[in-house]
Structures are given as structure tokens and as C-alpha cells.
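Got a structure for you, questions after.
A protein chain is absent from this complex, but the other protein chains hold their places.
On to chain A.
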Amino acid sequence: MSKRRSLTEAQCVSLAQKLLRERLCHQKLPDRPLALDSQYKHLLELLRRTAVHGESNSVLIVGPRGSGKTMLLGCVLRELMSLKEAQKNVLLVELNGLLQTDDKIALKEITRQLHLENVVGDKVFGSFAENLAFLLEALKKGDKSSSRPVVFVLDEFDLFAHHKNQTLLYNLLDVSQSAQTPVAVLGLTCRLDVLELLEKRVKSRFSHRQIHLFSSLSFAQYVDAVRAQLSLPPDFPDPKFSDAWNHSSYTQSLFPLSAFTAGIFKPIHLFLSVSRVSVSHSTLHEADLLEASRLISADSKAIILHGLSILELCLIIAMKHLNDTYDGEPFNFQMVHNEFKKFIQRKSHSIHKFEKPVVMKAFEHLLQLELVRPVDSGVCKVQREYQLMRLMLEHGQVMEALQRYPQCPTDVKQWALSAFA
């Protein structure tokens, strides 16, 4: 019988935070991805055929950001490597479109990961043409029975389609179609129209096999999935704490959240709520999740408008009026200054007249915040005051910002609300 020293509250909270953070941030692979069973089986079968039976394959995994593509692939590869036959044989090459932005770099990376003979330590020798010839030679020499299968994983597949001539894609898919080394080419992408990006010769060599990941969960399944993400594992040292944690009720607050999360695997809300847990506040409440969703859905432009000075706010209102009167046509500083002067002369009591250079400085501040953008960015043969600009805010955003502006003078508010300035 082992006597367990009961952990203090602070230690429990700290341990719970550590576990959950690792699960949510570091995105540890779950045992089995939720609600993706058919896709999982399909992919596993394909890879097994390559690894064990030596069949070449190519497949694209398509799904919006956050729907679990990398996670699905990770789980499948983990299971594949646990198979006895695959463990010793399969070579894995992982490429990412963000990192390998060029075919040259990609080729060097492949050569490095396959540990071919022209790699010494870390440096790859030879030119692009030589490397390519060497790689193809190495791949072509093999056949079904005697060579090791290679699995190429291309993350951000659509970025590879922007390389020059799509050389890498063409060669990889070519190898996968001909009877050479068994090769599996897996692409992961978020674009649904990725096939249109491929050239004709590349597209014809692709097997047109696509696995789509769209989250089609009912609300009950969604709640279960979130609970699974947030619950502490059964081997937590303090069972009382983990019981209280797992049974805390926050189901009601999940309904608004489910409306705008792409998938359950995008854990920003969950992370924010978990970060609010501390010693004084040691279980997860609904308020935490609601607060998290409020922070995430805040309109940042309206928030930025809160910090502008009165002069800058008046300029924005003047621009809004110009937009309303002239139906969104671009304006220049001179016109805005004109509107502002009209307001000062006729309607304003609280704002006194500012010199034109001071107004210009306020206008330039708005330019720097990118709330106003020039129509033709770059070429400015025109003087600064006469360069045409557009306002990057909508009518509704300006009005909402006005409501929240601290100590806004009433004449400014009335000016904004008036239809014809």
C-alpha cells in the first residue's frame, strides 16, 4: 500500500495547467482523432499498401485551416510505424511549402533527409541539376521487391505549385506513376481549388484521390469533443481535484462558441480559458469561456478608433461624410480639410480652429495607422495634400466607435449623425 502525499491546491492547479497547455498548445496527438474515422481508415489503408505491398500512391488531404489535417496525418503515421513490417523499411521525407520556398531548397532537403551519398554531415554538394539527376537515379533503380518505400509528405501543397515549372511536383508524381521505387506522395492543403493550380502534365500524373476534412459534428458531438480536450486524464495524482474539474459545467457557454470555430482542433478559446485558472479560481467556469470568446470576437479597428485624438476623430467623420455624399469616391486631404473647416465655422462650439499643418499631422497619423490608404500606393507625383485616398472603415464601425469614445463632445456626435453635413 503506497501512501500518496496529497498535493496542495496550488500544485494541483499547476499540474493541471501543465497538462492542458501541453495538450492544447503543443498539440500532442490524441489517441484517435475525433469524428474522422472514415478518413483515418482510408489514409491508413493507402499507406499500408505502399509500405507493405509496395504500391505507389498519391493523395491530397484537403480541409480548411484548423480542421485537423496535420493531426490526422500524425496519427496515421504513428500507427503505420507501429506495424512490424513498416518500421524497418519505410523512409519518411517531410517537406513544408513555407520553409522550402524553392525547388532547389526542397531538393536539398529531400537529399538530406534520405541520407543519400552526396550529403556529408549537413551540407549537400552539387548543383540543382546534379542533385535532381542523382535523386531520380536513386529512386529509379529500385523496384517493388527490393527497395525501401518512401513516403513524401508535402505540407502546404499549394505553395509547391507556385514553384517554377512545378519541377519537383512533376518529378515526384512521375516516380509515383511509373513502376519504380514504391513512393507515396501525400499533400496537405487548405485550398479547395488546388487541382486548378497544377499544370496539365502534373495533374495527369496525379491520381486524383482527395480526402476531404469538413467538420460535420452535431452540437452534442461538439460538446463531447470539447470536454474530451479539457478533461484531466484518469491518472491525475489528485482524484478529487480532477473529479471536480471534469464535472464543472460549462456546456451552456459552448453554444455561441460552436458557431464560429472552424473545428474543435483550433484551441484558442480553450487556451484562453485555461490560462485564467489560478489558485483563487481553480475550476473552469462558463464565465471564462464567454470572456474568452468575447476577447476573440472584438473588432480591432473599432478598438483602435477609441485611442484617437478628437482632431483625428473629426477627420474620420469628415471622411465618412465625403464617402456618403460622393458614394465612395476617393478624396484627398484638401477636401477633408474643407469639410472640417465647414464644421468648425458653422456647428462647432468646443473645437477651436487648428492650423492646417497641425491638421495635416493628424491626417498623417491616420495614414500610418492604415485607416486611410492612398489609391495608387507608391507613385506620388502629386503633392501630398492632393493625393487621392480611401477610408478603410465602414459607416457602422465609425458610428459604433463614436458611441464608445470617451468624453466625446456632443457637437461632434451630432455632426456625425447628421445626414447632410
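The rule we apply is simple: a contact is a pair of C-beta atoms (placed from the backbone, for glycine too) under 8 Å apart; a residue touches a chain by one contact, two chains touch by 3 or more; residues count from 1.
Just so it is clear, contacts and distances are computed from a predicted model.
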**OP:** From the list "Transcription factor IBH1-like", "Origin recognition complex subunit 5", "Elongator complex protein 4" or "beta-N-acetylhexosaminidase", give the UniProt name belonging to the chain omitted from this structure.
**Re:** "Origin recognition complex subunit 5"
Subject >> Residue in contact with the excluded chain [from A:L83, A:C190, A:V223 or A:M399] >> reply: A:C190
Subject >> Among A:L116, A:A138 or A:I304, the residue in touch with the chain that has been omitted >> reply: A:I304
Original post:
So which of A:L99, A:A179 or A:A287 would be touching the chain we can't see?
Top reply: A:L99
Original post:
In the complete assembly, which of A:C25, A:A179 or A:L417 touches the absent chain?
Top reply: A:C25
Original post:
List the chain A residues touching the unshown chain?
Top reply: 10, 14, 17-18, 21-22, 25-27, 65, 70, 96-102, 105, 109, 122, 158-159, 190-191, 266, 268, 271-272, 275-276, 278-280, 295-296, 298, 300-301, 303-304, 306-311, 332, 334-335, 338, 351, 354-358, 361-362, 368-370, 382-383, 385-386, 406-407
